[in-house]
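Structure below; questions to follow.
Omission of a single protein chain aside, the complex is shown with its protein chains in their original locations.
And now, subunit A:
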């Protein structure tokens, strides 16, 4: 063996590639026959249960609140079921190896959300296009169609890495749109809406996806200089001053959102997203130290200079103080939500049988306490479990990703959902101060639905690209 040298690389290659290519092809065919879309069949099975759950929730709402079954809303919901089936069929064709869990879980959450919004509509006596549930059903349809289009159009998500600076520009434009005179709208103090005629939209919801793409693309190229160089202070390696640029820019952007759009939740979400992605990219704890420090500085400054931040903190700490409870913009909403969940107890009052409509914004910001009241602790823990599964699938996809961009994007998108759930649920349960963010898939609101179904589409596309690596 030792006295023989290897044949010249070229000659050996030509021979080997020919034979091995042939073997690869036959292997691929064999795998295709032996493993006929096992993942997709699992997905279909779970999807059927998801339909039963979503439809069952709606029927229960009607039995509880109306004491009869009204077929019309059920037919509309069935239409959405057909659209999720269409998404499933599209996956069978263009993304056979995509994750099987994400779509059914998102369907259950979306269905529960529609049922609860419908329940609040019944309590408020709304019908037709005045009813938030009708609009929610329409937006779900649009969101599903956009998700299908995204999966069909984006065949290779790595192409997105090339458009990272375009994504950044889009994110900035979307963020600034609500500040433009004429189309910007201020609702409840927060300038995060744009409106044309009767239609309104929260562009910040889509901006978070564009930002995740930008961060993933940027960190993919910059991770080495961000992680390797720097000097050590107290055993933690800190980056060079010039490498701090991007994190300061993102921080400044979030502070601008905080000051001019008066939206605490969104700025925390964006900054948290960036922090997590930079930590994943570099594995350096110093970024977390710097980031948390910046949040602390920003938070303290905001508390002392911005009245609405101060009111939020007071309503959080002194929620049960009668003066705060009765004050305008006080803790009435928080306390009602807490009472509602307490009323629900372990098993809940039953769908359609509680009084969640007493709480302001019971169908959007406060949909979690509404569900907590009517489904009880058992139901709310199940819902949190569904979110946990969704986020863990995203992290798992990122973990298995073959390249840095896939990894960062997968984890980043999953983290957006996770952080949003934490901020909302933490806010309504008085763990952290209340901030206005939407509960993914559940809360009434078209922009949020659209953005979250786009995230689902991207995660499905990502998971298809890590094919054959033992998912399920």
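Rule of thumb we're sticking to: a contact is a pair of C-beta atoms (placed from the backbone, for glycine too) under 8 Å apart; a residue touches a chain by one contact, two chains touch by 3 or more; residues count from 1.
Definition applied: contacts and distances are computed from a predicted model.
K.L.:
Can you pick, from "Phosphopeptide-binding protein", "1,2-phenylacetyl-CoA epoxidase subunit PaaA", "Ferritin-like domain-containing protein" or "Sulphur transport domain-containing protein", the UniProt protein name of the chain not displayed?
P.N.:
Answer from the record: the omitted chain is "Phosphopeptide-binding protein".
K.L.:
Consider the whole complex, including the chain that is not shown, and state which of A:44, A:105 or A:319 touches that chain.
P.N.:
In the complete complex, the chain left out is touched by residue A:105.
K.L.:
Among A:179, A:358, A:382 or A:432, choose the residue that contacts the chain missing from this document, as touch is defined above.
P.N.:
If we include the chain that is not displayed, A:382 is the one touching it.
K.L.:
Of the residues A:60, A:131, A:192 or A:362, I need the one that contacts the missing chain.
P.N.:
Once the missing chain is taken into account, the touching residue is A:60.
K.L.:
Which of A:106, A:194, A:250 or A:351 touches the chain that is not shown?
P.N.:
Once the missing chain is taken into account, the touching residue is A:351.
K.L.:
Could you please point out the subunit A residues that touch the chain left off the display?
P.N.:
The missing chain touches subunit A at positions 1, 4-7, 9, 11-13, 15-17, 19-21, 23-24, 42, 46, 49-50, 52-53, 56-57, 60, 63-64, 67, 100-101, 104-105, 108, 223-224, 227-228, 347-348, 350-351, 375-376, 378-379, 382, 385-386, 389, 396, 402-403, 470-472.
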